[in-house]
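A single protein chain has been removed from this complex, and every other one stays in its place.
Naming follows writing order (A and B), and every chain is counted from residue 1.
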Amino acid sequence: MQFMAHQKIWASFYNAGGNLINMERRKALKTGGGLGLLGLFTAIGLIRPGMAWAKYEASAFDAKSMAETLDALGVVTPESNLSVHLTVPEIAENGAVVPVSVASFLEHTEQIYILVEKNPNVLAANFVFPDGTESFVTTRVKMRETSSVIALVKANGKFYRATKEVKVTAGGCGG
Amino acid sequence: MGNPMRIRASVQEGVTEVKVLMQHEMETGLRKDADGKLVPAWHITELKALHNGKTVLEGQFGTAVSKNPYLVFRFKGGVQGDKILVNWIDNKGDTRSDEVEIS
Partner (left out) sequence: MNTHTWKCAIFIFALATYCSDALADGSASDEIAKYREMISDGNPAEFDEMRGEDLWKKPSGPNKTSMQKCELGKGEGIVKGAYAELPRYFPDTDRVQDLESRLLTCMTTLQGIPEKDITSKPFGNENYKPDIESYVAYVVGQSKGVKMNVPLKHPKEKEAYEIGKRIFSYRAGPYDFACTTCHGQDNLRIRMQDLPNFNNKKDSQAAYVSWPAYRVSQGLFRSFQWRLNDCFRQQRFPEPEYASEMTIALAMFMATNANDAIYAGPGLKR
């Protein structure tokens, strides 16, 4: 079951011809209107200089498919890794609130991405971990339908993943 | 200015756990209102958590993070009374900062 789910997702990395989609690293990420805004915050003293934000990965958040998203993130075929722990419910009573916990036991974990394969935009969230912060995060995401949830971890410049399926029920009446 | 957050931070055995509950609609931009018109996307894009002024977590949200986002994370260090500040920005340029002391 688990294996099948993986196959399905990773099959989507390949185009119809069976060739690996170009996944060269792309650094050109738009920040959108963010820069002017950050300037403003700095000016009003909300954000001190030197407290720079990581660039908002707009092109990855806008991407529609898994392949596009990974391409935008510059991910080269991530390996499944048992040191990435993904905790999700098997069944979510409501797709509006699906709890997701990710813990990475890989050394030098820099980032954790949460992806939902069948959402209109695959990338849900991205977390950046400075030294001293445990590579663990819990949050909640929306899921349009039953889908695989992927925890993508960047450690030492390389990408790793863990995948689990969450069944989303329509929910009934009563409560 | 955005609505207040609920932040709880507690330290145990040298590790501080921070729980943040934000108030935000997190509109996907795909939902239609009663008149059948698309409700424009409106969501938090970035957030940052600081411990005594030092960044301990950065986050970026797309439209798929649930309404009233919830977040738990942990960092090493921190003692009772230290300050935890959380700040977010949304795609309309709205922002909110709240601060609590570690208990």
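As a working rule, a contact is a pair of C-beta atoms (placed from the backbone, for glycine too) under 8 Å apart; a residue touches a chain by one contact, two chains touch by 3 or more.
Nothing here was measured: the structure is a model prediction, and the numbers come from that model.
If you put the missing chain back, the residues of chain B touching it would be 3-4, 6, 19, 21, 23, 66-68, 70, 72. By the touch criterion stated above, the residues of chain A touching the omitted chain are 87, 89-94, 96-97, 99, 140, 146, 167-175.
In the analysis below, only the chains that are shown with their structure count from here on.
Measuring from the averaged C-alpha position of chain A to that of chain B gives a distance of 17 Å. Chain A makes touch with chain B in their complex at residues 32-34, 37, 40-41, 46-48, 51, 53-54, 56-57, 61, 96-98, 101, 116, 119-121, 123-130, 132-134, 136-143. Residue ranges on chain B touching chain A, taken from their complex, read 15, 26, 28, 30, 45-46, 48, 50, 53-67, 69-77, 87, 89, 91, 93, 95, 97.
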